[in-house]
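My questions will all concern the structure given below.
In this view, the complex is presented without one of its protein chains, the others remaining in place.
What follows is subunit A.
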Amino acid sequence: MTTAPSYDVILKLEDVSKVYAGTVAVKQANFEVRKGAVNVLVGENGAGKSTLMKIIAGVEQPTAGRILLDGNEVSFSSSGDAVNRGIGMVFQELNLFGNMTVAENIFATREITNRFRKIDRKAQERRAGEFLDRLEAGIRPDMLVEDLRIGQQQLVEIAKAVSLDARILIMDEPTSALSAAEVEILFKVIADLKAHGVAIVYISHRLEELIRIGDYITVLRDGRITGQEEMRDVDTQWIVRQMIGSDAKDFAKADGHVPGEEVFRAEDICLPRVTGGLAVDHVSLSLRAGEILGIYGLMGAGRSELFDCIMGRHGHASGKIFIDGKQIRERDTTRRIRRGLALIPEDRQREGLVSILSVASNLTLASLSRFVRLFHIRGGAERQAVSQMVRELSIKVADPAQEVSSLSGGNQQKVVIGKALLTGPKVLLMDEPSRGIDVGAKADVFRTMRKLSRDGLGILFATSDLDEVMALSDRIAVMSNGRLTGMFDRAEASEAAIVAASAFGHGPAPHILPQNLESNTDD
């Protein structure tokens, strides 16, 4: 490995392992973090990236191995220890207090106080304002965090980490909710930090981003480091190969079947927001049997809210929906499921699964009435349906009586899909169906989507992954700010046009928007 002399190693992990009860999350990892450089870390979900970073940030302690900071062995017993040594981290899950102001969040546990230990609110807000200005976020330090949209919250999280004046700054998926313009600003900030000699550890799934800003790249697979190179020596192919052990993203090819009649139509769906304005703004779309309609949009664009309206989860939503040309007047989820709608929610843990119930109980939860005679659940019929679904979706489970929480993310997602399919839907709504699952399971999910569409199911799927929407959709709808801002046939869709439509209403530089407009973009 060639090392440019200007990049000194500031932090080094030697043979670090982390073992949780029964599972090895990180296996003998050797990892170097270089000063004044962006050290990129990639790997599939569950590869051990976050665990490795938590070890560096002092949140977790390694089971074995040494951590060398500036050549001296150190051990962090808490994240406070690491912060004191100049290590800051932007966590993937937002660690913010929604009920406090931006400034209070940035200085949480490090409050600026006067002589009498009273918090100096003015000073905090002034200092916070300086950091926020660097991020050109247009966020006032006295705003409540819960009033910000997700992207802005992510910027606050970043400002908080930057304010630590860290020598090593770990960023775990910092751009997942940012608009293109905000990403550009973040990259400028990163370049600035780099110039000041800060070592950045950058984790992301977006390969384009990594290749653009990374100086060094480290690839993790199954807790092992499978490659460590200078970024200029590698290309996307190499990264993907190290990550998954083979070359291609498997999107399952289209089979060229022609969609049938219209199976579903939504007309003029509106959902008012609590804070005023519309979360879903007069959206109309139609879907044909056997068609996959991808809905692309950034976080907070209103995709999930649209699905919620269609499923009848919001009593105050307006608009009409039709299945097979007949209007659905039922307003509650239970009866809409019976009419042939099914939702695979975005957040598997919170909305998809009852984690303490068995795989079998989860699978049949939405379709129990199918197995009931009078009021008795026929165990045989239920077991048969469960084992058939386990086979069809190739869910890896030894015994369906096992608790669903013991499964891997991908298999859990398959259980959620199986639950929806057992209701015998005509229209399947999939909200980010590939989020948080490994490549193998993703390919399975995509293959299942293809197969279902071949069988005549209409599929609406929401995603913020451009590759995914381009590869899987027959048609692509784009949402931004609650509105439908584009509708493309696959043949005529271009990435540029889709991205442009998804930024509609966000503006190229959100920070110059007047405040009242800005608040309309809340999640």
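Everything that follows uses one rule, which is that a residue touches a chain if its C-beta (ideal position, glycine included) is under 8 Å from a C-beta of that chain, and two chains touch if they have at least 3 such contacts; residues count from 1.
Quick note on the criterion: contacts and distances are computed from a predicted model.
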Omitted chain, identified by the protein name its UniProt record gives, among "ABC transporter permease", "Fe-S cluster assembly ATPase SufC", "Oxidoreductase" or "Quinol oxidase subunit 1": "ABC transporter permease"
Contact partner of the left-out chain, one of A:A266, A:I328 or A:L353: A:L353
From A:K122, A:R232 or A:R338, residue that would touch the chain that is not displayed: A:R338
Residue, one of A:Q327, A:S369, A:Q384 or A:S494, that touches the chain absent here: A:S369
In subunit A, positions touching the absent partner: 20-23, 311, 313, 332-334, 337-338, 343, 345, 350-358, 361, 364-366, 368-369, 372, 375-377, 379, 398-399, 401, 403, 406, 419, 423
